[in-house]
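The other protein chains are all here in position, but one chain of the complex has been omitted.
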Amino acid sequence: MEPRVTTAVASAPVTAQAFKSDTKPIWCPGCGDYSVLSSISKALAMLGLRPENVAVVSGIGCSSRIPAYTTCYGLHGVHGRALAAATGLKTARPDLTVLVAGGDGDGYSIGGNHFLHACRRNVDLTYIVMDNHVYGMTKGQPSPTTEPDWDSKLSPGGTGLRTFHPLVIALAAGANFIARAFSGDPNGTADILADAIRTPGFSFVEVLSPCVTFRPEQREWKKQVRPAPVATTDDPARAARRIITDDGFNIGVLYKGNRKPYRASVDRATKPLTDLESDFVI
Amino acid sequence: MSPAKAPRTISRKGKVSRIARAKQRKKPSAKPSVGGEADFLARAWTMEVEAAERYAMLADAMHEHNNLGVAELFRKLARIEQLHADRILEENLSKHAPALPPGGFRWDGGEGPETADPGELHYRMQPYHALQIALTSEKRAQKFFADLARNAAQATVRKAAQEMAEDEAEHVRLIEEWLKRTPPPERDWERDPDPPAQSD
Partner (left out) sequence: MTDGRSRSAGTPGVSLALTGSGGTGVMTAGNILLEAAAQAGWYGLMVRSSGPQIRGGEAAALMRFSADPIECLDDRFDALIGLDWQNIHRFADEIPLDAASIVVGDPDQGTTPEIFAKLGPIQAGVPFKQMAKAIPGSWPNMIVLGVAAAFVGLPADAVKSVVRKSHRGEALAASLAAVDAGLAAGRALPAMRRVPPPGRGETPRWLISGNEAAGYGALRGGVRFVAAYPITPATEMLEWLAPALSQLGGALVQAEDELASINMIVGASFGGVPALTATSGPGLALMTEALGLAVAAEVPIVVVDVMRGGPSTGIPAKSEQGDINIAVSGLHGDAPRVVVAPNSVADCLIATQWAVHLAETMQVPAIVLSDQFLGQARAVVDRPADVSFNTERSTAPAGADAYKRYALTESGISPMAIPGTPGVPYTAEGLVHNERGVPSSQSRDHALQLDKRERKLRLHDYGAHWAEVEGEGDIAVITFGSCTGPVREALARAEETGVRARMVSIRLLSPVQPERLAKALEGVKRVLVVEQNHSGQFHRYLRADYELPGSVRSLRRPGPLPIRPDEIYREVIEWSRA
């Protein structure tokens, strides 16, 4: 596929504010996603990107509403399949910067299968999960990252299930960049996101983003998060030891590998179309 | 020291080397370190602009959730911050918006000192709460400038920071006055008997 590279017109760098659209978010006041939107805008501005060259692909849920709140191109798709759609987009258009956004329900539950394979395939994407340990949009059911003793109507008394550990899964499945951020530190999150976007391959950033409506106790997260006590590593074994004992509150880039990103398409035709007829000619 | 090697600050006997100690003395202990006066003024202007943008966002969020009184208050605060920004521009930067690093300035400890935290919102919050958020922001801004007034490397920056600190102190006072005129939150201000709604 011949990528259509847009030649940017020389102009003043785009500010973070210019990445935000006029559409007003419907997120509850106090929702962590407002800060994540700011962090994404700031990161894109820091990288000197232009909105028309960035695409945000999402699924279904509160955080999946984010594409319309940016001035980038957006695809608000079906529940749980954003990574698949983004894989298609990035493979067909490697010139674009493709961000994938969604929540923990969308990403780790129905999206679980695609998460595994996106990590394994290592397409140059940045996957931002706004994790609030709950299905917010459908009014408060447990998600894979919900604590086992959290009481809800759908699972009275708690699920009793071990939580999903997305960073461990990401590492085991081959993700090339693994980080955790916190919406309560928007600048730190912006830095992590910029790093993630800049790093080729599949970059996974799990952003703790409190749900003020269904998980008001998550206000305490700001007291529980801490900068990760160790520096980023590119050694999967070392990263594995850290991540598997991680308590869910270490903030920072925990793993940055050196895998080459997946690249399926060939830029230019090497032969004319009609050459293929030679297969059929008698 | 050989230039190929990184300087060792800890000698083999575990003592901090003389060279390292000297380097530490030269660093200003204020955070963040700012460059010269132009950089300082650009930062001060950016602080106000970012604060204004943030208040506008908060106003939108409250408006979308039908809390019009607080939305209006945040809009007022946004206008006030924009006025501050405009004044800094006029008085110090010859009316030209300064060139900023891509993505804006880096701030120590999060966002600009005057930028309100969106995590503090509640859809049922009352004007008193909004003013408390504003007060916290102004006090943080005041402290930021006061620290620079004491610790900045350049005298011109210290002087400018002192003036800004005094301005912010005035803003703090104004918000405190405003708070006095504002009724305290009603008991049960958070109460909403209706369950959450579904949309997607």
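Per-chain residue numbering starts at 1, and chain names A and B are given in the order in which the chains are listed.
Following the convention adopted for this analysis, contacts are C-beta pairs under 8 Å (C-beta built on N, C-alpha and C of every residue); 3 or more make two chains touch, one makes a residue touch a chain.
Please read all numbers here as calculations on a predicted model, not as lab measurements.
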item: Contact residue for the chain not shown (choose from A:Lys139, A:Arg198, A:Lys222 or A:Arg259); value: A:Lys139
item: Listed residues A:Ser41, A:Thr91, A:Asn132 or A:Thr159, member touching the removed chain; value: A:Thr159
item: Listed residues B:Phe40, B:Tyr55, B:Tyr123 or B:Phe144, member touching the removed chain; value: B:Tyr123
item: Touch residues of chain B, complete complex, unshown partner; value: 64-68, 123-124, 191-200
item: Residues of chain A (touch criterion as defined above) contacting the omitted chain; value: 26, 28-29, 60, 62, 76, 78-80, 109-110, 112, 135-139, 141-142, 144, 153-156, 159, 213
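What we mean here is this: only the chains that are shown with their structure count from here on.
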item: Centre-of-Cα separation between chain B and chain A, whole angstrom; value: 28
item: Footprint of chain A on chain B - complex, ascending; value: 53, 57-58, 60-65, 67, 100, 102-104, 106-107, 110-111, 117-123, 125, 195-196, 198-200
item: Chain B partner contacts - residues on chain A that touch it in the complex; value: 13, 15-17, 24-32, 34-35, 38, 42-48, 60-62, 65, 137-140, 183-188, 190, 194, 210, 212-214, 219, 222
